[in-house]
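Worksheet for the structure shown next.
A single protein chain has been omitted from the complex, and every remaining protein chain is retained in its original position.
Let's turn to chain A:
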Amino acid sequence: MGTVAKIIAQRLGLGILTLFIVSIVIFTAVNMLPGDFAESILGQGATPEAVAAIRRDLGLDQSPVSRYFDWLGGAVRGDFGSSFAQANFASFTGSDSGSGLTSVAQQIAPRFANTMFLASVAAIIAVPLSLTLGVLAALFRNSVFDRVVNIATLSSISSPEFFLAYVLILVFAVLNPWLPSLSNIYEGMSFPERLEKTLLPALTLTLVVTAHMMRMTRAAIINLLASPYIEMARLKGLSPMRVILRHALPNALAPIVNVVALNLAYLITGVVVVEVVFVYPGIGQLFVDSVKIRDIPVVQACCLIFAAAYILLNLTADILSILSNPRLRHPR
């Protein structure tokens, strides 16, 4: 067990380093985009004086290096500051900036909760579905069922998300008005209503992630079916279903858990397009809006959340695969 704790500590340390590098990359990338917050928010009204005034108010006239370290100093203490849009509006109206401003954290929190809700609904549908399909495909491999499932999931993963989303809207909202095409969930909505509104985006995400998990389950199990101990089980006269569930599946868990965790991370970080298509008020939409106006504090915070989700779920995947494999648990 001591090795596992060591690995966790090591990985967390590396994770923090990764977050740090990600923040530098994002900051540089946003700074390399043409135009800045002052110019994009002013649009046609961008007189040199107005641009200069906003840059001065927001500290955009400082050098990028000192701005980055200012931001980093706050972020380390858990203070992600206020979004440029908020700060600008405060100075716009003449009220003293700083007090009463919505912080980036407050702005992101409800959006992040929404994204997590969507990801959970998608995961609850996608994970059992793809595991079942994978086991069944392994059981009836090379049958018509196996081929149909393979073709269907592979074509859905090969299509761009927005295309899948529009196909689902066409089928389930336009041709057969069963589900709403608009997922505008809001506070105070009852749970069933919220679930109904979230269903189409969740199904879109399900279509995107199912193939990967299902194929991995199928491959891992088939791989094991050639092993001598499976042959032994068969010779004992066990039913094929029992052979797969009791004998093959536990040994195939490591790669499956790994790919499930990877796809869960995708459910959180890959929602941008889906949220925009369905008007789902999650973090992805906030992210897109913020990039558009070069609102660096919000962009940075969103990216860090995405990166942290990836790192944590990857870490979980590695640890679970170690725990499920005695050979890795007790290395010689």
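Note that contacts are C-beta pairs under 8 Å (C-beta built on N, C-alpha and C of every residue); 3 or more make two chains touch, one makes a residue touch a chain; residues count from 1.
The rule is simple: contacts and distances are computed from a predicted model.
Its UniProt record calls the unshown chain "Peptide/nickel transport system substrate-binding protein", which is the correct pick from "RNA polymerase sigma factor", "Glutamyl-tRNA(Gln) amidotransferase subunit A", "Peptide/nickel transport system substrate-binding protein" or "Glucose-6-phosphate 1-dehydrogenase". Of the listed positions A:Ile169, A:Ile221 or A:Ile296, the one in contact with the omitted chain in the full complex is A:Ile169. Note that of A:Ser23, A:Gln107 or A:Thr316, the residue touching the chain absent from this view is A:Gln107.
When the full complex is taken into account, the listed residue touching the unshown chain is A:Val279, out of A:Leu72, A:Val279, A:Leu304 or A:Leu320. In the complete assembly, the contact with the undisplayed chain comes from A:Ser181, out of A:Ser156, A:Ser181, A:Gln300 or A:Ser324. In the full complex, chain A touches the omitted chain through residues 33-35, 39-40, 42-51, 53, 83, 85-86, 89, 91-94, 102, 107, 110-111, 166, 169, 173-174, 177, 180-182, 184, 186-188, 276-279, 281, 286, 289.
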